[in-house]
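Quick one: the structure is below, and I'll ask about it shortly.
Only a single protein chain was left out; the remaining protein chains are all shown in position.
Labels run A, B and C following the written order; every chain starts at residue 1.
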Amino acid sequence: MIKIQKEDFNSEIEIEGIKNLYSNIGASTSFVGYVRDNNNNNRVQSINIEVYKEMAHKQLDKIINKAKLKWQLLDCLIIHRYGKLDVNSKIVLVSCFSEHRKDSFESCSFIMDYLKKDAPLWKNEFYDKNNEWLENSN
Amino acid sequence: MIKIQKEDFNSEIEIEGIKNLYSNIGASTSFVGYVRDNNNNNRVQSINIEVYKEMAHKQLDKIINKAKLKWQLLDCLIIHRYGKLDVNSKIVLVSCFSEHRKDSFESCSFIMDYLKKDAPLWKNEFYDKNNEWLENSN
Amino acid sequence: MKIKYFAWIKEITQNDEEEINSDEIDNLDQLKKFLMNKYPDLIKHFNKEILRFAVNQEYIVENIKLNSKDEIAVFPPVSGG
Partner (left out) sequence: MKIKYFAWIKEITQNDEEEINSDEIDNLDQLKKFLMNKYPDLIKHFNKEILRFAVNQEYIVENIKLNSKDEIAVFPPVSGG
């Protein structure tokens, strides 16, 4: 499931919402990304995330399908927020569900790597006096 | 932080409880293990987890310290339940917090591997008519 | 065809979306030329090859045919996650 939303999310509710669909899930690995108070030695006040929504859905869907070819995955959940987010806010949740832990760990890390590379989302980071559009390097 | 407890836990509350202590956390990776409805082709009804509590605390503490030597970790949380757990119940939560995602992914996976190998906990799995003590292989 | 701009590209085009239809534009390379003409400030970014193009929500690097119903997006390197 893919959700591109402004609203915050509750990890427990989101993760267990998927987990409760399958009694054979033995493992879930979940990554949460947050707005940090500093980046490249600048004090961050907030960020504004812009998204190309239709394309983000399409690309994230492709990434999940790639992961399902490589690992034994029972389900995947991606939530990515957009709009103005203050320091400490959650930005993204990626949860991968499998019978055994190795599949969930590796696929979750894989999806995050591809999300950073291919998902059409842009962070505009606001400092005390200026702001800057970021570019993912890794 | 290490918690060995009978009670269930709420991942959101536990994870955010640690996250809120640090404004420089950019990444958390969390693993949750669940009681599956089948194992080695047996239909599982429930499991009973026994723990050597004092030693579990000591060994998990050592594992966290090992992880902190290998990765840039801001904090770690391990919750392991014991006692009778029905199918679908959460068994364990391991959350690793760092500035960047690689540290949190790799340390979380590392801690789970060592937890399975070194933490003095034993699962007694109950099927329809019999029960069996498990042994971690990987 | 519908052209969409994202992130700081919008600051150059002063627009997040526009309809462009011209007999000169038959493929992606021709559209790029058209945009450089219309927005000279984009030229240096074209030259540095830092712009990304998507046609109907798929990344496109080769010079494909375009038609009037296509949705083309122009944007800088992504930074989500």
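Heads up, the rule we're going with is that contacts are C-beta pairs under 8 Å (C-beta built on N, C-alpha and C of every residue); 3 or more make two chains touch, one makes a residue touch a chain.
Note that the structure is a prediction, hence the values are computed from the model and not measured.
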**Fill in**
Missing chain -> touching shown chains B
**Message:** Touching the absent chain: which residues on subunit B qualify?
**Reply:** 33, 49-52, 54-56, 58-59, 80, 91-92, 112, 115-124, 133-136
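Going forward, only the chains that are shown with their structure count from here on.
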**Asked** Which chain is most remote from subunit C in terms of Cα centres?
**Response** B
**Prompt:** Whole-Å distance, subunit A centre to subunit B centre, using C-alpha means?
**Reply:** 22
**Message:** So the centre of each chain is just the mean of its C-alpha atoms; given that, what is the distance between subunit B and subunit C in Å?
**Reply:** 48
**Message:** Report the inter-centroid distance (CA atoms only) between subunit A and subunit C in whole Å.
**Reply:** 26
**Request:** Please list all residues of subunit B that touch 2 or more other chains.
**Result:** 101
**Item:** Contacts with two or more other chains, residues of subunit C listed in rising order
**Value:** 81
